[in-house]
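Quick one: the structure is below, questions incoming.
Every protein chain but one is kept in place in this view of the complex.
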């Protein structure tokens, strides 16, 4: 893994993220039967960024079920995470909930059904991650608010197509906060366990999604969780998962475990270089994958 | 299922395929421990069309391994199976081996390594399907040769980008023959079992792909096997699989079984309407899927 | 012409514009030797909208000459006026100064060189149009500011590509004001005469552009002045010209005259239906065109 140092770059488009030391590396694997394995900086919190889209999507499915997919697709996009091209060709319906445009629509949906979408997502992450002190990182949220011109463009473009029901600023504020959530590998691995357990949190026994919904969410993770590198991740790792530009990746092996890895250097697709390699080694060496 | 009659249309762009009765329906499920379950016309042969791309890809991986992916990608395309758009933007490198352009490149690769690519694919299908009398359907191959202008365009476009090493006509002739292969649901289910068994044929014990290669091929099936409906199939069914415009679909549940369904009416994405529904019911009702 | 009533629709995406009576029709032709011909509502002011882009482009060329074209192209786009697609493929360099993205860049350039870009454009239009009481329509500007989500998206997208040097809000404020300028056909025809006179205002004798610059600006009008209908306008009318969604069109016959027509009903390309027809009849019946 050391040989991959410098193979990617720490995200700089959100200035606040550029301050994170490139050399950090953490990994945590939590099993359904309660075991926990950790490597390196597994308990240091980092900016989860797009991994938060899994929490917002779960909440949105809880609220409106498959009706959500009238406003957002579930097909891989074959385009970068922040692309506007397909959105124009397809009249404002984002390809899937994990590209930025899709996550903005999901956030907009949450705003229609939850009294306080920011508080709800934070509470959900705290409960799932087993950490009542999780917080949004105000500096990261403000940094993105100030320089996230592409996301502002996407939100306005959705609005122009009538696929954003709340004011652009309100949606962006919630979205940027969700992305700024700080969690550690251990907390994220715990939080993803319900997706390895067909929708039921193993810690509390609470059912968060029906079995069918959990299957479907995992399917979207597999086909769309890594933007235009979704095929590569499926090919090399073979697990449903989600990456964030903070360098984190969370993935699940249904029926068995959830795993999180964090290494801040990302490639041009926005995915952690060493994170992907670590997970490839994990599934190749253990022979465990969904395929 | 009956209520879906007429929801799609029998493929007509290959005139010979239009002759197949729309009402046919067959299904076969073969388990790794040797059980076989069938429904309806499970023993009637039909034109496998693009399902044959799984056989050619397997053979190509046997011949050259991952080097194949220098000439063809492994990302979902987000575009129809016969699209030329991405091919132009991406300078003649097809997105994946299951869109037509990608399968033409795979066929071209086979022609470089096998003395007789047509005979080799036929022999491979006979061995896997346990049926020594499998044949190409000459009328179907000729029909496609005569009217397959989009495929001829794709092959010439690949050639213009230097990504076809053999003469266009030679590649097309092999490709159209591979697609014209006739197999039944039972034979296809048997033939796909090695992908449910991590690369080893359960019938003969022969290893066709390494465990890692089988994982990777299944991953490409999951992300790319249904063209611009790959996300939908993963979402509804949750299995690696491949469709053909003849109305067939083959899919696998790794570690457990392979399943094939055949119903000639296809939707505008080229996928069998009742076939997809049947598989969705199978995985939803049994609760078995890779997710 | 009457038979074309109802063939288009009054622009409604800017709510304030939707209030204009659809039946208005005016036309004015001003010759270099001082004659003026008018038809109908030729002295009623209307919102010039994108016709103002000719004024801002002229001022920008005066300020920086051809250096402007490092930030904006001069090729027809083949896409709608508000398209984001090419902007993404071409990394934030708009195809030409007459699509919205290009005009935003031109406005941004003016902001760098003129102490008050809004006042400068207004003064320029007053001088050229021979009407010291021309004004921006504050209600139209405010209306577009409130609902112009696509333009806000474009501006933010340009900003994300580093091709907008001033704050997004400042550029949009100037741009929306420029578009809200109210002028009559007579005033616009007078204002365009310098482009029929190789850069010199016939009224004042003042040189606004060099002969070569006037040629080049007319060339851009011809190839880009009507968005994805530029070919159609050149084909039917055969004059350099510019349309606005307020229903106005201004065009010039170099060496001879300038003409303006106004009819609020526009087609899906944003061009006045009866305006185009009137100009086609003019050039076809008189046999005068640049071709």
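Per-chain numbering from 1; labels A, B and C assigned in written order.
What we mean here is this: a contact is a pair of C-beta atoms (placed from the backbone, for glycine too) under 8 Å apart; a residue touches a chain by one contact, two chains touch by 3 or more.
In this text, all values refer to a predicted model and were calculated from it rather than measured experimentally.
All shown chains touched by the missing chain in the whole complex, by label: B, C. Of the candidate positions B:150, B:210, B:267 or B:284, contact with the unshown chain belongs to B:150.
Which of C:77, C:107, C:243 or C:260 touches the hidden chain is settled by the complete complex: it is C:77.
Contact with the chain that does not appear here is found for just one residue of B:168, B:186 or B:279, B:168. Across the entire complex, the residue among C:94, C:148 or C:238 in touch with the chain not shown is C:238.
Listed by residue number, the positions of chain C touching the unshown chain are 73-79, 86, 95-96, 211-212, 214-216, 218-220, 222-224, 228-232, 234-236, 238, 240, 254, 283-284, 287, 289-291. Although one chain is not displayed, chain B still touches it through residues 83-85, 87-89, 149-150, 152-157, 159-160, 168.
Convention: only the chains that are shown with their structure count from here on.
Nearest to the global CA centroid, when each chain is reduced to the mean of its CA atoms, is chain A.
Among the other chains, the CA centroid farthest from that of chain B is the one of C. Annotation: 54 Å between the Cα-based centres of chain B and chain C. Centre-to-centre separation of chain A and chain C, using mean CA positions: 45 Å. In chain A, no residue touches two or more other chains.
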